[in-house]
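What you see is the complex with one protein chain gone and the rest in place.
Labels run A and B following the written order; every chain starts at residue 1.
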Amino acid sequence: MNASAWHMLLEGAWTTVWISAVSIAIGVVAGLVIALIRLARIPIVDQLLVLYTSVARATPLVTLALFIFLSAPDLGLDLNRSVAGILALTLNTTAFNAEIWRSAFRNFSREQSEAAMATGMTPWVTFRRIMLPQMVITSLPGLVNEMSFLIKGSPAIAVIGIVDLTRVTNRISAVTYEPLPPILVAGVLYMAIIGCLVWLQRLAERRANRLAM
Amino acid sequence: MSEANTSETAAVSIHHLSKSFDDVEVLRDVELEVKTGEVVTIIGSSGSGKSTLLRCINWLEKPDRGSIHIAGQRIGVHEDGRPMPVRELAKVRAQTGMVFQGFNLWPHLNVLHNVTEAPIHVQGKSKREAEELATALLEKVGMSQKHDSYPNTLSGGQKQRVAIARALAMQPEVMLFDEPTSALDPELVGEVLAVIKDLSAEGYTMVMVTHEMAFARAVSDQVVFLEKGLIIERADPETFFTTPKTDRVRKFLENHDTPSSA
Partner (left out) sequence: MSNWDILWDERAQFLSGFLSTLEIFGLSIVGAFVIGCGLLYLLEGSRKRLTMPLRIFIDAMRMLPFLILAYLLYYGLPSIGIRLDAWWSGVGALAVYHGCYFAEIFRGNRLTFPPGQIEAAQAHGFTKGKLFFRLLLPQIIMQTRPLLGNQLIYALKDTAFLVIITVSELTAAANSLSSTYFIPTEAFIVVIGFYWAISVAMEIIIKQCGRFSAKRGFDNV
């Protein structure tokens, strides 16, 4: 592999990282919002969200990415590839994150919020200062695990023509006629990225143990 | 304190308080007045409604009927019966400090921040002011060495002392203790009772549910006996423990370690 092949690989890695990072950031917040809405148990809205979660968890990312990219013009939307890719990854990861947040809510002890109310905190301050920080800490290991899954699923966006870390190996071997080296290097780069997340997850787990009283 | 203005200066006054959980009457027409500086102990067997009574005082339980005033201010509902908006309720609640059986420290905050959290985010105190106050209070409860520790590293007795400092930090009109030593290992009970005893000597107003009879006798100004949601006896501790009026209380005291003297 020559210098330009390395350069292309790193560019592909960058594409994978930034598209995943944007999807993760939106997905974590959107998951929390959905979990909060589901707490309110609004009829119809609740059922729709249950349906969304169930379908999103069962739909392959490749299929979802194609669906969004190809049918956007039908719906009068003009999405470029990157936006379609981010949308697909986000719709998928949000469903998983919502479940992680929801279980943190369910397991939150009522006594904790009672202690906060007793000191005169309003429900909003109680949520912001007592509930949310604890839920972030307990959810973080699960959320980071889901981030690893998102990176592992991200090659799906290659199907709509985004040149990510996986797709770029095709581009390189089309010139060099040696497919094996770029694929192996891409594999190592993926392992480096996901290795970081696994390490982060361990840190998060150690912090979460502090809450176990 | 002169008789005439007791209701003016009462830290807590409870009138006609009733509460049911699914058809079971837990509190029946309870009347209770706690004067400023007074220590009132609520005694009764389990299920007598004593914890519910305490939790009604700061509206963690909503009573069905009756009224509660904290330092002259109605809690939970307005005088005309309108329910109180949450912000206003929170303000009245801030006049009370509660210590729970299960400590309920916030595990994501260290000891110092457990104590400063409410002064900063409820009263709007500056960080420095809150930390000075917290430092003094943690000293008072003997926890000044543990500012940076997290709750999961503390013993039960230490947790409860931090919880007391946390409640004191709001400089409440009245401190509510809900069986503060029931979840503690026997050898840790003493350190918590010692702190509470100091507080009573300093003139804090306190309402306490407890099973520690010797302690109740030593610190109380008034002892109240609750049975099936009714106050069936109230007296000063000397009278209550030596010459109870009802058979029920006599039996209860026989089954508990009756203190020989205060």
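FYI, a contact is a pair of C-beta atoms (placed from the backbone, for glycine too) under 8 Å apart; a residue touches a chain by one contact, two chains touch by 3 or more.
This structure is a prediction, so every number in the text was calculated from the model and none was measured.
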Message = I'd like the shown chains that the missing chain touches, ordered by label.
response = A
Message = I'm checking contacts with the chain that's been left out. Which of A:116, A:156 or A:204 qualifies?
response = A:156
Query = With respect to the chain omitted from the figure, which of A:67, A:105 or A:127 is a touching residue?
reply = A:67
Request  = Check the options A:4, A:54 or A:107 and report the residue that touches the missing chain.
outcome  = A:54
Ask   = Which residues does chain A use to touch the chain missing from this display?
value = 54-55, 57-64, 66-67, 70-71, 74-75, 148, 151-156, 158-159, 166, 169-170, 173, 178-180, 183-184, 186-187, 190-191, 194-195, 198
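Here is the rule we use: only the chains that are shown with their structure count from here on.
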Inquiry  = Suppose each chain is reduced to the average of its Cα coordinates; what separation in Å results between chain A and chain B?
reply    = 46
Remark   = chain B residues touching chain A in their complex are 58, 60, 86-87, 90-98, 100, 102, 104-108, 117-118, 121-123, 150-152, 163, 166-167, 170, 176
Query = What residues of chain A sit close enough to touch chain B in their complex?
reply = 111-112, 114-123, 125, 129-130, 133-134, 137, 210-213
